[in-house]
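With one protein chain held back, the other chains of the complex are shown just where they sit.
Residue numbering begins at 1 within each chain, and the chains themselves are lettered A and B in the order written.
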Amino acid sequence: MEARIGVLICDCGQGMQNIDFGALARQAADLPGVTSVNLSSDLCLDEGTKKMVSLIKDENLDRVVIAACSPDMKEHIFRDMLEKAGLNGNLLSMANIREQCSWAHDGEVTDKAADLLRMAIGRVRLLRPVEHREFPVSTEVLVVGGGFSAISTALRLSGVGLRTTVLESEPVLGEGAGEKEDLHGLDRGSMIAAAERDGNIDILTCARIASVEGAPGDFTVTMRTDGTETARKFGAIVLATGFRTELTPGPDALIDARELCSAGVVSQEQLLGMLSNLGLEARPAIVGFLLDLADENSRFTTLATLNNALAVKSRWGSEVYVFCKDVKVDSEGTERLYRETRECGVVFLKCDSAPEVTVDNGKVRVEARDVFLGDDAAITCDLLVAEELPFPVQETEVLGSMFGVRLDSGGFYQDENVHLYPVDSERKGVFFVGGCRGNWDIVRVLTDVSSVVTSVCGLLCPGSIQVDVEKVRVDPQKCVACLTCIRVCPHSAIQLVRVDSGRDAAVISDLACDACGVCAAICPAKAIEFEGYRDDEILAQIEAVG
Amino acid sequence: MMMDGIIVAFCCERSGYPAADLAGRLRLHYPENLRVIRVPCAGRVDVIHIMKAFEMGASAVVVLGCEEGACHHMTGNTRARERVRYCDTMLREVGIEKRTAVMVNISPNAPHKFVTAAVETSKILEDLREAR
Partner (left out) sequence: MKAESRSVLVIGAGISGISSALELASAGFGVHLLERDAVIGGHAASFPCKATNICAECSACVVSDKLREAVQHPRIRLLTGSTLKEFRGEPGDFRVRIAQEPRYVDGERCIACGLCTDICPTDPKAICLPQADAVPLIHVLDEKLCLRSKGKECELCRDICPTKAIEFNRKRREEELSVGAVVVATGFEVFDAKKKGSLGYGRYPGVLTGLDLEHLLRREGVLRFPGGDKEPARIAFIQCVGSRDEGHPYCSHVCCKYAMKLAALIRHRSPDTLVTIFYIDLQTAGKGFARFFDEYKSDIRFVRGVPVEIMQAASGELEVKFEDISQGRVRRDTFDLVVLSVGISPRTDSWDLARILGLDMADDGFFDTAPSIGSNDTSVSGIFLAGTCQGPKDIPDSVAHGAAAASRVMELLGVPVQAGG
């Protein structure tokens, strides 16, 4: 059936003096399928759109081209206009004759405007409607991990009414590294107790994920506990698997810290234990700290060092020396803490290269070139608190691969892509929080937890997600199940499904698809159609250029 | 068939397209022979689209995607870059010396970079034309 195309040209209140609109309208009218050409000055305003709705109905138009300002400005208004006129909102193609034509060039640009109009008309002929649908979603949330971030997230999600399952691979919660400090009145023990009591939170220990499939609002997670596998549905998944630390061997000058344990090289946690157990009689007279020498990401070790150095001063009154490169003060309250620490008599030795650490008569000798003294400083410590480097846990890579999400250059979630920050992954409905994504200082961890709560609520609380139905679709007749699109989809939106007896084909999930079209480009059988950006729709624009 | 000197620019809707809009809003001028085709991601652009443009007479094809590391779809821009390189190499292999395919990485708020891309591609075409 011959298309009935309406061409609506707007001169934006005569703000485009270098286009001959009369000529433009005449050229449009001559093109096949163009039923009606209308020129106006205020298409996007109420009165303008009302007139167009009538025009569309009166002329029985079945698709519309609008030549005006950039689609980024008013396309949403024009799609609404089509819907009001009884047409599917997708049957619209726009020609950007303002920002990308009239305003971009000196002199007469009617020819270019005509080209852009012809391109839009060539495309609109081929457009097909795309329907919308509300997809009901599961309001259950899975939180993977059992540390501070995981428990905190679970408690808060439960608080807003979302049933949450906490999945921990160890037999008990709270064993992970980091976030051990009882700060901000957050007692880890009572948080775990609260989670255990909470009727809205299910805790599964000694449990691992065997597989995950599905889309936001509709994930199916197969969990393995005690050798049995159970599949459950979740609307959103939060990965809160934490991180681990290693006392650093560090570059060249530092000896493997583990070997020095007996000589008095300890971790921050071991120091805290000693502070509780050792009285003044047994106290180490000289305590050294190594900080920011082996890793730039030392915000959390800076906080620990400052707090613990103060504790050493107040409990033992020892001499305290901190060997460091730079003090990382870009967290809330850290600068003040740094000043307080120095005022208490803690000495900071700034070094631009790693110090030499040796064992000398059963004590630990640290020698470094102090930048400010311009000379070597050597301190023989009774106790040396070594630097701790953050590392991802083994699960991070395993789950990352299972979920189809990329890691950053340190092996943590998430890809170093600003558009994902703070807590998103490239797989909609899957989020990261806290240590496993590279935030280890308490303020940022708490903000992460809040951000995840916001994102999950926004996704699930409405109870349904609006989707475009089959905007990007695999034709099962053409699909050869080569799996290329499945491997290539950045959003894990494609699955292999049995379509009829014995045959498998790729199927794209409307919920998970982010409409990028990478699959459509790569499919070797050209089996994937992306409504609005199909090959023929793109080629039609190219062919229309004069 | 296209007029001589046409540059077809595939602009990703998150980067190149808004940058072009911004150039217009700032009234920054660039050569008129540019024709923008909007795509959802540079990764949507296929070899067949680029080669079709040349078949229809385009002098140059530019694909504009997000900066490396900032693609909303992770690697769409990298895929596009590979395809552009492939097409440019193909042109040389079949003996077409005076046309070119170029990949440009750009941010949505970088109108000057858009203009530079347009202007420099025109210059490249001129140089190719002069060359013997």
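What to note about this one:
We adopt the following convention: a contact is a pair of C-beta atoms (placed from the backbone, for glycine too) under 8 Å apart; a residue touches a chain by one contact, two chains touch by 3 or more.
Computed from a predicted model, the values in this text were never measured in an experiment.
Contact with the chain that does not appear here is found for just one residue of A:Ala23, A:Cys206, A:Ala285 or A:Cys461, A:Cys461. The residue touching the chain not shown here, chosen from A:Thr205, A:Ser450 or A:Gln495, is A:Ser450. Taking the complete complex into account, A:Gly159 is the one of A:Gly22, A:Gly159, A:Gly317 or A:Gly345 that touches the chain left out. Contact between chain A and the unshown chain involves residues 12-15, 41-42, 44-46, 69, 72-73, 76, 135-139, 156, 159-162, 184-185, 217-218, 235, 296-299, 326-330, 332, 334-336, 339, 350, 352, 371-372, 374, 408-410, 412, 416-419, 421-423, 437-439, 443-444, 446-451, 453-455, 457-458, 460-464. Those residues of chain B that touch the chain absent from the view are 14-15, 18, 22, 25-27, 66-70, 105, 107-113, 115-116.
Keep in mind that, in the parts below, only the chains that are shown with their structure count from here on.
With each centre defined as the average position of its C-alpha atoms, the distance from chain A to chain B rounds to 29 Å.
By the touch criterion given at the top, residues 2-3, 6, 8, 17-18, 20-25, 27-32, 35-41, 43-46, 48-49, 52-53, 56, 58, 69-76, 79 of chain B touch chain A in their complex. Note for the complex: chain A touches chain B at residues 70-72, 96, 98-107, 109, 112, 115-116, 119, 406, 415-419, 426, 490-491, 514-518, 520-522, 530, 533, 535, 538-539, 541-543, 545-546.
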